[in-house]
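Apart from one protein chain that is not included, each protein chain of the complex appears where it belongs.
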Amino acid sequence: MTLEIFLQNAANGITLGSLYALLAIGYTMVYGILRLINFAHGEIFMISTYFAFYGTAIFALPWQVAFVVAIVLTALLGVVIEHAAYRPLRDAPRISALISAIGVSFLMANLGLVIFGGRPKTFYRPPIFQVPIELGGVRVVVLFFVIPLLTAILLVALNYIVYKTKTGLAMRAAQWDFDTARLMGVDVDRAISITFAIGSALAAVGGIMWGLRFAEINPNMGLFPGLKCFIAAVFGGIGNISGAVLGGFILGFGEIMLVAFLPGLAGYRDAFAFVVLILILLVRPTGLLGDKQRVKV
Amino acid sequence: MAEQRAVHPLLKIAVVCGALILFFLVLSWGQEHWDAYTVRILNLCGIYIGITLGLNLCNGFTGQFSLGIAGFMAVGAYTTALLTMSPAVKQAVFFIQPLIYPLNSIQWGFLPALLMAAVVSGIVGFLVGAPAIRFRGDYLAITTLGFAEIIRIVFTNIVPITNGALGLKGIPPHTNLLWSWGFALVCIAVMVRLMRTTYGRALKAIRDDEVAAEAMGVNLFFHKNLAFVMSAMMAGVGGGLLGNLITTIDPNMFRFPLTFTVLMMAVLGGLGSITGTVISAAAVTIAMEAFRALEEPRVILGLTIPGVPGMRMVVFSVALMIVILFYPKGFMGDREFSLDRVKRLAAGLDRTNTSKQG
Partner (left out) sequence: MALHRRLMMVLFCAALVSMCGIAAAASETEIRIGVYEPMTGAMAAGGQMTMEGIQLAQEQRPKVLGLPVRVILVDNRSDKVEAATAVTRLIQKDKVCAIIGSYGSALSMSGGPVAQAAKVPVMGCSPTNPLVTLGNDYYFRACFIDPFQGRVMAQFAYDKLGARKAAIIQDIAQDYAVGLANFFRQAFNELTEDPKSIIAFTSYQTGDRDYTAQLTYVANAKPDVVFAPGYYADAAVLVTQARSLGLKMPFLGGDTFEAPEFIEIGGKNVEGVYFSTHYSADAPVTPASERFVALYKARFKTAPNTFAALGYDCYNLVLDAIERAGSSNPKAIRDAMAETKDFVGATGIITLDANGDATKSAVVLVVKDGQFKLVDVVHPR
């Protein structure tokens, strides 16, 4: 493999990785605070793309407005889901919350199919993002720079919010123990809602980036990215935002490199993510950047 | 309190045997004389009862939340299919790459093939379970889901063994009411017996509190794997029966929506009740067909309301949400059918007991 080909694959890998990273952050934030795999995250991602699509297609909003509106609507959707499907099960066994998450995921995918129809839609791609750039034989478009840059900016912003603001403090306190946090005056419910809102907003950013990159959306598109991004979050250390970003990049990069070096095994690509998951859980269950897990006896 | 008259054990055995013989006679007759649609639904009911019991054993009774059942069904289905198909059909079906030796020249009977399916899925179940079992809750769920997907992706790729995406066709239609309900009854019997032994109590102890169970001397590794492997075997045989019912299989059948369907049946019936699982597996299978009415156009007051395809699954998803939010224990909770309860019901005493049972 020549250097040029490797660099091309690397460029593609970084773009794919940052898409996974954006979704993984939402997963990791929710898991950190609720210890719940939000199976519905993939569907939230899917619905955000439809919000953006209808914004540009039916309401004829300028794309900047449509994208912002989609992000806000998705954040609201996340909060609604939390109130309706997860909050009532806060004190129930963990399995109930997990089943509820799976149920919400299925409900949204099937509702999406009924409401949006099975045929895929074309996501509006503003030409500015598609301007081609060629650097030493590696072909990319402007979007290839936008996505990782956006991910980096959001990562910095999130770390600031979580570690340097009172809201973030509340979220981190709630991550450790609800009752103790409440005793300290933290509004745990509000902290959880904010977590969901931010996580869902990030899923929406990821969705819009996905739409800009691949141009096609359909109601079934949420399942696999959702699973892969959860794996990325686990890989990086569940509950750790930087870990999620790292995990996303490594997963995306790894997928591309697998196919690049072993094109005959390209059909196994999706299995790669699951194999990574199993290996990391066997070898280092807390993930790359995770904290030691506390098991209360 | 009513007098307890000891029933002679031989009489009990005679009654049970008589009931079973009658049951199977009815099924044999029905296989020939009932219309194909009813027979098909009943076959599916029986198969799903067995598979859902397998899921319930692992997820409900042992509290190990596994989402890998579709993978084990695939293993069982492919094993049975490859063993029961005739060499001539195999040659015609594997037109891209021929099937490997010795599978391409053997043909077994149905029972040996099903037993082999149980063995193979049991082995795969152990290979999946042994490493996975140490994870708790959510991680176990996602790991088992991952394994199921890996199995499916492998089956899609290894064309010389599974024919890849093209799938298998011309599987002999051995499955009939006797087989599917025989399977269901065997699963029920196994579960009922198991739950009455120390193994069963150990499994429930693990579900209730793993750490305490271990402190009481329960070998976690052995018991968790027992549940896992048995669950995989039941799913494998169920998958085999399914394959020989519809006579064609392909890897795309065994995706997450299938796991979701079985999970839904288990949850609706009560994750921890054998009776609940039996009732809900049958009910959901029937309801899947009955609810087609939601998708057909309706004429109400002269207006034609067009059918909305997809409403069935929306309704089921909503039903699952309602159950998990408001009735998390499902239909039966963790209670079982018992003759005592039936007698009390008959005597009209159930009313006064309702407040205690809740």
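To keep things simple, chains are lettered A and B as they appear, and every chain counts its residues starting from 1.
As a convention for this text, a contact is a pair of C-beta atoms (placed from the backbone, for glycine too) under 8 Å apart; a residue touches a chain by one contact, two chains touch by 3 or more.
Worth saying up front: this structure is predicted, and the values here are computed from it rather than measured.
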Chains still shown that are in contact with the chain withheld from the display: A, B
Residue of B:Ile13, B:Val26 or B:Ile96 in touch with the missing chain, whole complex considered: B:Ile96
Per the touch definition above, residue among B:Phe23, B:Phe126 or B:Phe291 touching the missing chain: B:Phe291
Which of B:Ile69, B:Ala184, B:Leu226 or B:Met253 contacts the chain that the document leaves out: B:Met253
Residues in subunit A touching the chain absent from view: 2, 5, 8-9, 12, 16, 110, 113-114, 117-120, 122, 132, 139, 141, 210, 213-216, 218, 220-221, 224, 255-260, 263-264, 266-267, 269-270
Positions on subunit B contacted by the hidden chain, ascending: 35-38, 40-41, 44, 92-93, 95-96, 153, 156-157, 164-167, 169-170, 173, 242, 245-253, 257, 279, 283, 286-287, 289-293, 295-296, 307, 309-310, 313, 326-327, 331, 350, 354, 357-358
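Methods note: only the chains that are shown with their structure count from here on.
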Subunit A and subunit B, separation of their C-alpha mean positions in angstrom: 33
Complex interface listing, subunit B residues touching subunit A: 59, 63, 65, 131-132, 135, 137-139, 141-143, 145-147, 149-150, 153-154, 156-157, 211, 256-257, 260, 263, 267, 271, 308-311, 313-314, 317-318, 320-321, 324-325, 328
Complex interface listing, subunit A residues touching subunit B: 31, 35-37, 85, 88-89, 92-96, 98-100, 102-104, 106-107, 110-111, 113-114, 223, 227, 230-231, 234, 267-268, 270-271, 273-275, 277-278, 281-282, 285, 297
